[in-house]
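All protein chains but one are shown at their positions in the complex.
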Amino acid sequence: MTNLINRAKELLENGTVKVVIGYEAGPTGLARPAFITDPAKAGKLIYDDRCVQNLAVYLTKAEVKNLGKMAIVSTLPVMRSIMMLISEHQVMGDNIVVLGISTEKELLDIADIGVMKGYIEKCDLRNPEKDRETLAMLNALTPAERFAWWQKEMEKCIKCYACRQACPMCYCIRCTVEVNQPQWIPVQANPHGSTEWHILRAMHLAGRCISCGECGRACPVGIPCHLLTMQLADQVNNYFHVHAGTSDNMTSVLSTYEPNDKESFII
Amino acid sequence: MSDFEPKVVAFVCNWCTYAGADLTGTSRIKYASNVKIIRFPCTGRIDFMLLLKAFANGADGIIVSGCHPNDCHYTSGNFHAKRRWIMFKELMDFMGIDMNRITFSWVSAAEGARWADVVNSTVTRIRELGPYVSYKELVNKSVEEEVKND
Amino acid sequence: MARIGVFVCHCGENISATVDCGKVAETIGKLKHVALSTEYKYMCSDPGQTLIKEAIKEHNLTGVVVSACSPRMHEPTFRKACAEGGLNPFLCEMANLREHCSWVHEKNELTTEKAIDIVRTQVEKVKLNSALQPIKVPVTKTAMVIGGGIAGIQSALDIANCGHKVIMIERSPSIGGHMSQLSETFPTLDCSQCILTPRMVEVAQHPNITLYTYAEVESVEGFIGNFKVKVRKKAKSLDEKACTGCGLCTTKCPQKKIPNEFEQGMGMRPAIYVPFPQAVPNRPVIDKEHCTYYLKGKCKICEIVCPTKAIRFDQPDEILELEIGAIVVATGFDIKHADFFPEYGYGRYKDIIDGLQFERLASASGPTSGAILRPSDGKVPKNIVFIACAGSRDPAKGIAYCSKICCMYTAKHAMLYKHKVHEGKAHVFYMDIRSGGKNYDEFVRRAIEEDHVNYIRGRVSTIFERDGKLFVKGVDTLLGAMPVEIEADMVVLATAGVANSGAEDLAQKLHVSYDSHKFFAEAHPKLKPVETNTAGIFLAGACQNPKDIPDSVSQASGAAVKVAALFSQSELTREPLVAVVNRTSPPLYSTCVACGMCKPVCPYQAIELEEFKARDGRVVKKAARINEGLCQGCGTCVAVCRSKSIDLLGYSNNQVYAEVVALLNDY
Amino acid sequence: MSENIYKPYLMEIVNIVEETPDVRTFRLKFKNNEEAEKFSFKAGQFGEYSVFGEGESTFCVASSPTRKGYIECTFRKAGRVTNSLANLEIGDTVGFRGPYGNTFPIEEWEGKNLLYIAGGIALPPMRCVIWNTIDLREKYKDITIVYGARTVSDLVYKDELKEWEDRPDIKLITTVDPGGQTPEWRGEIGFVPMVLEKVAPSSDNTVAILCGPPVMIKFTMPVLKKLGFKDKDIYTTLENRMKCGFGKCGRCNVGKVFVCKDGPVFSYEQILELPEEY
Partner (left out) sequence: METTRKLIRKQSLEKLYAHLSGSRKIYAPVTAANKQVDYKYNPPYAEVASDHIRSTLSVKNIVFPKVENLFLFTNNRTESTITDIELFKIPEVVLWGAHPCDTAAFDVLRSIFCWDTKDEFFSQRVEKLTVIGFACHKSDDYCFCTSTGLSPDSSKGSDILLSRLQNGDYVADIITEKGNAILDSCPGLFEAAPDEKPVITEVKVKFSHEQVTAKLANAFEHPFWIENSLRCIGCGACAYVCPTCACFDIQDETKGKNGKRYRSWDSCGFGLFTLHTSGHNPRQVQSQRWRQRIMHKFSYMPDRNESLGCVGCGRCSSGCPVDMNISEQLEALQNI
């Protein structure tokens, strides 16, 4: 933590960056995103188990970008998000300083995107373990059971779009649900509208989800919608042998193809 | 169940399957009239959301068909579509939405008879599966909110 | 305001026999905004079309649905009729009641109901159609031919003879390509130089052709009719205008031991050289890598001896910026070098050569003036073994394809050898003899029957040396895989034809796709073998796959016709059924966020990211833009666009959505 | 049964005028006579117009309350509702609820000169009050209308412009942006603020009613100030996104002011009080 604070301070002091995006402790003891612009306030930065939010979502937020060049406290999911955002032309790699945090909570020396790539390659890129267990549980059910299981979740949805807003990859300025010519997704938060919304969201993240689980965590009514995108992340790797967010030059799996892509259902 | 006439929508590309279905006609091969075709320039154009919209509007089954791999009029549209369907199918399976109701096929412009087979086998299958109750319920549950308090 | 006219065709009885057309027309007539719904026996007939034209005027129709046969049959007919009736042709749709309904179903209520569904769907669609205008793209009537081999030469001459300007780019100092290296050509055995040289000269002298040799494509931008090509004209160290081509410099150059590329390394050349006597242009270039002056800073003998003072040591490379309307890629092929086959001992044994080297040995203008002499000691080989399929059709070597020309040239080589060394023995190891083509099989038969070439069906496993002699070891599969061992004075490998060096790089510059072997990819394997998937770029010759001369020439002429057709009008007219990325006023500019997902899916490289700048020059927004000159309207980009910022005219999201809804719901 | 405030009147389209390729004017008649008789509105008010199945869209009533028996609205094809409105035909049904909002204080203006300044598609919200005051012509002194559009074809109400032009008691100045003119164009060429400056109407005993795109307002205000207009004598209408029309749905407020209840008509004096949120 001291290393992190010192590094943040140094970056702000020598003008390398204008803002450091990290975590601070809120009054209720929760960690929350912090935007440090004053080196004297770098001491507020923390990094511990409470710091779970994927901060990469702020890299595309207009008012944060307006602050100037950014440094960002980056765990693996953040780093993978950054890779995706660079690949998709949303941020410029040389415009951000990555304050990498290892799984042991140590400050990493991520000099550039190349180093970050090397680091990511060495990491376990699978879905988090507890999610793997839930996925396995669901995959063991019959389709009808899975339908019932998901419908119970969908009934809870209030279409607040916290799942979308919390996701670093959902940076579109106009989401499909906001298109009304035609009205692709029913506006209503009813079982139909909610089911189609979650299908849409998961499909749009196919090959792009970096398994941070932020969508599920953000859901105020507790829908584990991250399992949808994580299942697809698994399948993307299964079919196309790709993990999202492993390079700054990724082509989405749904934007490319191999003539011999395997499937067994097209007759 | 015997008087159940399934509604089946076919999403096909202009260059292969649509032309193949034309050939079925030219060859006067008969098939079930439950299937109605919507023409697209290419399977690559077919948005996965349209499949859901078909179910939401009451389709009991869907056929998606285009050019065989390597035969795409636009070289690669069907390959992109293939990947899209792989992901879509995995997601639908995971959500428990019945993929037996969708036939994905490649039917070329020369395969008039095959088109009839694809249609007939799909209609037979959907007939056995019966009306797509669970999706209709999903939609209806949402339609009939009216005065209920929840 | 929507006023739709619906015309239900009986098609004689083709439709009305199974579909109750009257009921269809009546039911559809009750739909919202259907101003007219009528039936007629033959809509495509003159009176039928007149019916439409008059109805358009009478009812002030804003859309027409002709419910008849397949749109693949009569869509152009009815769109034209609508246009003649004063309605934008793209406001006309067809409902396919014949091929997709009456012909495939029995006569019953369900069939008529289906017909109604089909028509209703098109009615709902056509309400959302918009009047579209054909896209006009201006065309610069100058073609560029890349590559000066026989394919490029043929294309250039054909285009030039159609009256269009052609710029030919050749990376070596002379045009002529591989054909100029050949001795004789199959199946006629006429001299290659004799038939090629006049064409080369014609290129040089043609008023419509500008030739740049020793030049390469640097970059290509733009699109069909409007390419901007940068060409690097490498410095020849020579004032070409001043030089008379006297050749004095080449004889005086002190560097003489440079392996001659034209002779496939079997002869030597100086540092200032003309690649071969018939070269076009017949002007020397200085090979900077070997020139004493460039290497050591002194010499300049050529400058001293040059009678016209044409040598320019300080000449820089020149970048030409050219405006081009169409491009023919004719960059040819190369052969796999024999060092690819360690088992055959190429390199270790001097007397193992490849096919092109044999061509030079057999050529009257070659290093041996046409005598077949083996490289090691200059003796006439008494026993010669030709190995066909050296590399080709060998998936283990990574080349699964047939190189197509080897069977024929191996037969030719064997014949040439027998004609020159009458007492010699020629053996050919082969897998299959592929001699499809006019007079080709006869040619091979002649080699076997008249020239007694010994054809052995089987593969060669190894070549080894024993007591200063080469032994070729293989099997004869026609004799039940019997091992064969043949003593050889010389071995000629018919190595596989492969993509030319730099093909991949060029393909990327041109945005043309290429296959896994780096051969350029045609737009359609059957119906568009000459086109690439980038509009306005065509293929000629062996850059697409190995080809013989007649095939290359035919394709080259084919490509020339494509170019001429393109140049036949000053504007290119294209169907406006293209994808568009939405644009709105600032500060939004577009709902597109430039994620770039659409870019790689486009088979035509029609999508680029456009930058929007504020007054101070800052980039404030990026969004995808689709070049309507390139887009072919497949719509794959539309389906992958997450923010639905792309739409396809004619198959818009609104339209296809309305179709789905209309097909499944009663109104 | 109690009243459903979201239930629109059913209206029949009795006339359609294609003002420009994108702009239509509908004349709407109540299907129910009772409703027609009970209905009244004043200049400046707006309503929610709907296509059943597509939704509602907000625009001003463009006809004058002095013309009884119908209302008119003018809209430009822009979104889902206006696009589907544009597809409708004479005889089709639309929904209308309203009138909502406040009105132009035309009684206060009696005895004064009126200067109407509009740009592009902003003439419709003003047409109502223009006709209203024209129909009560004797109550007002000079009436001057300055109307500009990007091009000649973007000018709406072409027939009425002609009528106004021909009337001796109205001074009409039309203008199009440079480059937007046709060979036959006999009006002014130039942007509205510049034309206004050139015309230089007197601010003495005059009320200015200004409506147009933000950029036009921005450049016209200084001209009006220069001509001596006081903030309280300049009126405009605001358009914010609305859904309900009753100050409930939460969209249209500018600070604590509901455009749907307290507006849409504001004097410039009031506008200056508002936070920058419109």
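Here the chain labels run A, B, C and D in written order, and each chain numbers its own residues starting at 1.
By our rule, a contact is a pair of C-beta atoms (placed from the backbone, for glycine too) under 8 Å apart; a residue touches a chain by one contact, two chains touch by 3 or more.
Not measured: the values here are computed from a predicted model.
Interface note: of C:32, C:228 or C:337, the residue touching the hidden chain in the full complex is C:32. Screening A:123, A:141, A:189 or A:267 against the full complex identifies A:189 as the residue touching the chain left out. For chain C, the residues in touch with the chain missing from this view are 30-32, 584-585, 587-588, 665-667. Interface with the hidden chain, as seen from chain A, comprises residues 26-28, 30-35, 53, 57-58, 61-64, 156, 158-162, 164-166, 173-174, 178, 183, 186-190, 214, 217-218, 220-222.
For chain D, the residues touching the chain absent from view are 1-8, 10, 50, 52-56, 78-79, 82, 89, 91-93, 95, 214, 239-241, 243-244, 246-251, 253-256, 258, 261, 275, 277-278.
Everything below uses one rule, namely that only the chains that are shown with their structure count from here on.
Looking at chain A and chain C, the chains in contact with each of them are B, D. By number of C-beta pairs in contact, A-B leads when A-B and C-D are compared. Distances between chain centres, each the mean of the C-alpha atoms, put D farthest from chain C. Averaged C-alpha coordinates put the centre of chain A at 33 Å from the centre of chain B. Centroids of chain C and chain D (each the mean of its C-alpha atoms) stand 60 Å apart.
Taking each chain's centre as the average of its CA atoms, chain A and chain D sit 47 Å apart.
Counting partner chains per residue, chain B has residues 48, 53, 70, 76, 80, 84 touching two or more of them.
Contact with two or more other chains is made by residues 176, 181, 184, 254-256 of chain A. Counting only pairs that meet the touch rule, the chains in contact are A-B, A-C, A-D, B-C, C-D.
Chain B contributes residues 48-49, 52-53, 56, 69-70, 76, 79-80, 82-99, 103-106, 118, 134, 138-139, 141-142, 145 to its touches with chain A in the complex. For chain A in complex with chain D, the touching residues are 180-181, 183. In the complex of the two chains, the chain B residues touching chain C come out as 5, 7, 9, 14, 18-19, 21-26, 28-31, 33-34, 36-42, 44-48, 50, 53-54, 57-59, 70, 73-77, 80-81, 84, 116.
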